[in-house]
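Pasting a structure here, questions to come.
Every protein chain but one is kept in place in this view of the complex.
What follows is subunit A.
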Amino acid sequence: ENREAMLNSKSNRLTEALEEANRLFDGVCRAREAALDAQFLVIASNIGKEKANELHSEMSAFDSTAFAEDLLTFMGINRTEVEESDDSEDVPGGFLPSDAWQTMGEEAPKYFRRAPTFHYMMGSFKSEPPVPKQRIERQKKASRGKAERAMPAQLKKMEESHQEATEKEVERILRILQTHFENDPNTPISFFDFVIDPNSFARTVENVFHVSFLTRDGLAKIKLDEDQLPIIEPIKPSEGGEEESRAGARNQVVISLDQKEWK
């Protein structure tokens, strides 16, 4: 209590209180009273420190009200217009524009050495379960928010090297091919139908790349059908041995596909 009164720099009340405490202490003979005295000293020294602080700022004449006014000016306050609000008791009049703090926000970073926040440029990678002939979407910013919260999971994904990612893709494509063939064993799939992603040229190229692995490893074969269009079908394990021994097994096909053709 009386804290504010003591803080007043013009008053000597703090000194008086200290002197009284000194006198009272002479009569102290119980520990509890001494503890009270110690408590009082703590409060008194805090008040003393605050008073000293007040002195300090007065010496260097920092006027926080003037500072506030200058800040408002900087933020674009319009003092000729009066704001219709209910809390203008002791707030100086004037209309503060809605981009006031944005203006301050433009100035502020100049004074900080803040590390820019790190974000992945392409969003995070997420593999969806394969569905044939349906486009697989690249993860956009929306689910990057999720990735932020599941941080350890994201880090685990980063640990996969490129090597493994490619292998996984190849496996996935093989499985799609095989599934399709199980359902319809006598119709090989048109190569183009298989690899082309109608929405993404880059994805198409990736698919061709992965399919090439399958043929290289002897897991799928590409032939030309009646119309000289390439078709693709998986190789059953039993056929594998035969294929290798045949002279014509090492055919190379160069397929060129550019964006115009793709469209």
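The rule we apply is simple: a residue touches a chain if its C-beta (ideal position, glycine included) is under 8 Å from a C-beta of that chain, and two chains touch if they have at least 3 such contacts; residues count from 1.
Definition applied: contacts and distances are computed from a predicted model.
Engineer: What is the missing chain called in its UniProt entry, if the choices are "DDB1- and CUL4-associated factor 13", "Cytochrome c oxidase assembly protein COX11", "NSE3 protein" or "Exosome complex component RRP4"?
Structural biologist: The UniProt record for the chain left out of view names it "NSE3 protein".
Engineer: Which listed residue, A:102, A:179 or A:199, touches the chain dropped from view?
Structural biologist: Of the candidates A:102, A:179 or A:199, A:102 is in touch with the missing chain.
Engineer: Which residue among A:80, A:117 or A:183 touches the omitted chain?
Structural biologist: A:117
Engineer: State which residues belonging to subunit A touch the missing partner chain.
Structural biologist: Its contact residues with the unshown chain are 39, 42-43, 46, 50, 53, 56-57, 59-62, 64-72, 74, 87, 91-92, 96, 98, 101-119, 148, 151-152, 154-155, 158-159.
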